[in-house]
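With one protein chain withheld, the remaining protein chains of the complex are depicted in position.
To keep things simple, chains are lettered A and B as they appear, and every chain counts its residues starting from 1.
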Amino acid sequence: MRVYLHSRTWFVYFIMVIAILMSIRHPVLILIGLESGLLWWKILGRKLRIAHIFAALFLLGALAVANPLTSSNGATILFYLNGRAFTAEALAYGLLFGAVLVVTLLWCVILSELMTTDRWLNVCGRRFRKTGLVLTMVFRFFPLFTKQWHRIREGQEALEGGSPVGLKATFRMTKRELLCMLTWSLEHGFVTADAMLARGYGAAKRTFFNRETYKAASIGVAIALLAAFTAVITLAIRGGMEAEIYPYVRIHMDGVMDIIGFAAFFLLCHIPMISGKVLREERRMRS
Amino acid sequence: MQNKMQRRRHYLIMWSLAFVLLLTSFFDATKRVGAANNAQADELLNYCNEALSWKMKAAGASSAQDLLDKMAGNAGRSPEDWYVLAMAKMGLPLDYSAYAQQLFAVCKDPEPTDVEQYRRYLVARAMGYESIPGTAPERLKNKGIMSVIYRGYAAAAGRASEPFILQEAQRDLMELKLADGGYALMGEASDVDVTGFALQMYGAIRVASGASAVGADFDAAVRDAFASLARTQQADGGYSSFGTPNSESGAMVLLALAAFSEEALPADVRGGIDVNMLIAATEQYHTQNGGYAHSLTNGVASLDNDLATAQVMCAYAAYASYLKGGAGNLYPVKVATSPVVPTNAETTAEETTQGTAEETTQETTKETAAESTEASTEDTTPESSAEESSAEMSTEEPSSQEETEIETTVEDSSSEEATETNENPTRNIETTEIETETTTTALESIDNPIINPTNEENSSESAEASSDVDNTEEGGRALTVSKIRLIMTAVVCALILLAFLANLCSKRKSKLNYILILVFGAAALAFIWLSKITMPEQATQKQQQSYLERLPAQGEFRIEISIDQRLEGEEMLLTPRLVTVSADDTVFEILDRVTKAYGISIDYTKSMVGTVYVRGIGGHAEFDRGAGSGWVFLVNDALATTDAGSVKLEEGDVLRWAYTLDLGKDVSP
Partner (left out) sequence: MIQIENLNFTYSGAARPSLSDISLHIAPGQFVLLCGPTGCGKSTLLRMMKPELTPAGERSGRILYNGNEIAANDRLVEVGFVMQNPEQQVVTDRVWHELAFGLENLGVPSDVIRRRCAEIAAYFDLEKSFEKDTNALSGGEKQQLVVASTMIMGCKVLLLDEPTSQLDPIAANRFFLWLEQLRREFGITIVMAEHHLEEIFGEADRVVYMDNGRIRAQGTPAQVAWEMLTAQDTFAAALPTVTRLFFDANTHRDPFVSLREAKGSTEYAQLVEAAKKRLSAASGGAVASRETTAKREESAAVTLSNVYYAYDDRSPSVLNNLSFSIPAGACTAIVGGNGSGKSTLLKVVAGLAPLKKHAGKVKFSGENRADRQRISFLMQDVTTLFTEETVYEEIVAGVKAKVDNGGEGFVENFLKEHGFEALTAHFPQHPYDLSGGEQQMLGLTKLLLRDPQILLLDEPTKGMDAVAKDQLAALIAKKTKEDVTVVLVTHDLDFAALCADYAAMLFRGEILSKERADRFFADNVFYTTHKNRALNA
C-alpha cells in the first residue's frame, strides 16, 4: 500500500491547472496545458486516436463559428448577419474559448483517469468520513444500477417482443423502466441497509482505514505546486499574461511578467511528472 | 469488464464537468448586475423624492397631486413642465387632467416657436395624451438644431405617421454633427447640453425605428457623440457648459446615457463615461433643502434653482428606470412594431433599395392613379392648387398635405408618366425617386410650392446617382455577400466533415451521431443561405476614424497630426486633429492608418532594408511643383532627418506632414 503522492496533492494539482486554464485564457498557457496534457496521456498509456483529433478540431471550429453569431462585441465588423454584427474579434474569442474547452476536457479526462475511486476516498479522508462512505457507495452502486437498468430494459423488451417503435411507445417503455428501476432500487436498498446493520454499522464512531501515508514528498510537492500557482495568479492579477480580445485583439507575450508567468505555469504542470517513482507507480497501477 | 466500467465512469465525470464548463461560459456576457443596479436605482429615486418634497414645500403644496394642480396655471409656458416630465417618469400615480387642460388651452397660442410646440407635445405625451391639436407640426420653419432634435423626438414619440420622417430627422441630425463628434447650437466646439440632447433623440429614434433599421453610421454617430462626452468629462465626474461647471449639463449626460437602454448596442458605445462619478458630481449640487443648485457658490451648493432641480429629477428618474430594465427615455417613445426599411440608398445594399423602390412605386402608382383622375377635374394651374392646398394645410391632416403635393408634382410632370406607370417600370423608379425627393423638399419649404423641381430634383438625383455609383465601386472589393456565404458554407462543410470523421474513427460509433451531424449540418447551411448579410461599407472608414479618436489605454497616448499640402486657397488635406497611437507605432504606420481612415490616398515605397519613402499624399506627388518639392514631416516643428519608418513619437507630439517646395527649408521654422 505504498503510495508516493497523497491523493489530496493530486486533487489540488488538477484543480490548480484547470482553474488557471479556465480563468486566464491565454493562448500560450493553453499550449502549455495541451502539451502537458498530452504528456500525461502518454504516461497513462492512452493512445491519441485520430478520432480525438477530429473531435477536438470540430469543437474548436464549431465554437469559433458559433461565438460571433451570438456575441457582437469587437471593433472590426466583418459583415452584418440578420442585423447583428459579425466581428473578427468575436471569431478570435470563439477560437480561444474553443481551445480552452478542448484542453480543459483533456485535463478532465486525465483527472478522471488518475483519480481512481481509492484516491477520491482518500481526498475525503478522515475528516469527511461520511462523505467518503457515501462516495464509495456511489462508486459501487452506479455501475450496478446501470447494469440493472439494462437488464430491466431487456426484460421489458423480452416481454413486449421487441424494442418499442414510435415516440409514444418509447415513452411508455421508458416510464415503465423508470418505475421498475425505482422499486427495485428501493428493495435493494433495504437489503443493503440490513447487510450494513448486520456488519455493525452504527455500533461506534466509524474510523477511516487510511491506506496512504503522508510522506515528506507529498508535502514538498504540495508546497511547490502552491508556490507555482500563487506565482501565476499574482502575475495575472498584476497585469501579466493578458489576452484581451474585446474590443481589440491584444495578446501580451513579451513582457517580463508574461514570461515568468508562462514559466511558472509550465513548472506547475510538470511538477508531478518530475519524479520517476510517481510515473512508475502510475504505470504499474494501470498495467 | 472492469475497463468498460471504468471508462463509463470516466466519461460520466468528464462530460458532466464539460457541461458545467459550458454553462458557466454562457454567463460570460456583459450583463448588468441586477442587484447592484436596483440598489443604485432606488438611491436615485430617493433623491428624486427629496427634490420633489423641496418643490412641494417651495410651492406650498401638500402633496404631489396638489403641486401638479398648483403648477397647472403655468402649463406649457414655464420650466415647471420639466417637473411634470419627472413626476411622470418616476411613475407617480397622478391625475394629469387639470394640467393637460391648461396645456391644451395654451397650445392655441398664435405664434409658437417650433421648439415650444414640440415640447408641449412631448409633455402631453408624457402625461399620457396621444394627439394634441396645434402641437408638433410636421414641418419646421427653420432648421436650427434644437428644432431638429425636438422634431425627431416628437416623431419618435409617435407623431410620425410615415416612417421616413424618422429617417429624415435622423439624417438631419447627423448632418449637424461636428468634427469632434458632438453637437452645438453654433460654432465648431460641441456643447455638452446639446450633445446630450442629441443623444437622447438618437436613443428615441433607435427605439422607434428598430435597431436593425438605423444603419451602421448611426452607431458610429452615437459612438462619436458619447466619445466626445467622455472626453469632456471633468476630473470630478461632472460637466460644464461654456466653461461653468453646472448640474444641468450633468443631468443631460445622464439622460443621454439612460436613453440607450437596449442590450443590442455594442458594449463600447456608451463607454468612457464614468456614471458613478457623474452621479456623485451631480450630488454636489444637492442643497440642504433638498433641491439642486445650478452651480456652486464658493464651492457649496446653496441656491436652489427650479430648472436645475427639475432637470436633475428628470435625469435621475430616467436613469433609475433604465437600471431597473424599463424604458430609459425621458419622453415616451413608440417602439417599432415591424422593422422599418429605410429608403436611404447609402445604408442598405442595392437589392433592398430596388425592393423598397418597387414598393413605393406600387404605393405611389396607386395614389397617382387615384389622384390623377381627381387632378384632372381640379384646377389645372399648379400654383393655385398649391395655394389652395397650403390654405387647407393648417386644418387638414399632414398626410393629406403630402398627397396634395404628390398631386401637384404629378400634374407638373407630363401626362404621359401617369399613363405609362404600368408599362415602364424602370422609368417609374426614376420618377419615384424624383417624387420622394420632391416630397421631402416640398415639406421643407411650404412657402415655395414646387413649380419646377427640375433643378433640385436633378441635384438630388445626381447625389443619389453618385452615391449609387460609389456603392457599386465599393462593391468590387474583396468581401462580397456571396463570397462570405461561400466561405461560411465551406467552413460548415469542413466542420461536418470533421464531425463525421471523428465519429467514424471512434471506437463507439452510433447511427444517432450521424443523423445528428446531418441534421445540424443541414440546419447550419440553411441558416447561412437564408439569413440576411449586409456589408458595413461606409462603416469601415467611420470605424477607423473612431478607432483613431478613442481614449488611449495603457501604453497609448494622443498626438496631433495634420497633412498640409500648402496650396493657397485650398483647405488642408487633413486638418490638425488628435489621434490615439500606441508607443511603438512609427510615423509611417500612423500616417498609413490616418490616411486609410480619412480616405486620403498615399503613395510610398519600402526599400529592402525597410526604410520608407513617402512619394505622394492625396494626389500631390513629389516633384510636382519643382525640383525641390516633395513631402516631409516635422515632429514638434523639427524637420525629420530619418525616414518615416524609424521615427517613433511620444505623448503630446505634434506631427505635421507638409509639402515642401524647397527641400524642407520653407516649412521648418
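One rule holds in what follows: a contact is a pair of C-beta atoms (placed from the backbone, for glycine too) under 8 Å apart; a residue touches a chain by one contact, two chains touch by 3 or more.
Fair warning: this is a prediction, and the values are worked out from it, not measured in the lab.
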item	value
Touch with the omitted chain, as defined above, among A:R49, A:R151, A:R250 or A:K277	A:R151
Given A:L179, A:I223, A:M253 or A:I274, the one touching the chain that is not displayed	A:L179
Selected from A:A19, A:L48 or A:M196 as touching the chain missing from the view	A:M196
Footprint left on subunit A by the chain that the document does not show	1, 117-118, 121, 136-137, 139-140, 143-144, 147-148, 151-152, 154-162, 176, 179-180, 183-184, 187-188, 191-192, 194-211
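Rule of thumb we're sticking to: only the chains that are shown with their structure count from here on.
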item	value
Distance between the centres, which are taken as Cα means, of subunit B and subunit A, whole angstrom	47
Residues of subunit A that touch subunit B when the two form their complex	22, 49-52, 54-55, 57-58, 61-62, 65, 71-83, 85, 97, 101, 104-105, 108-109, 111-113, 139, 142-143, 146, 246-247
Parts of subunit B lying in touch with subunit A, wherever the complex brings them together	5, 8-10, 12-14, 17-18, 21-22, 25, 29-30, 211-212, 216, 266-268, 479, 481, 484, 488, 491-492, 494-495, 498-499, 501-507, 531-536, 539-540, 543, 547
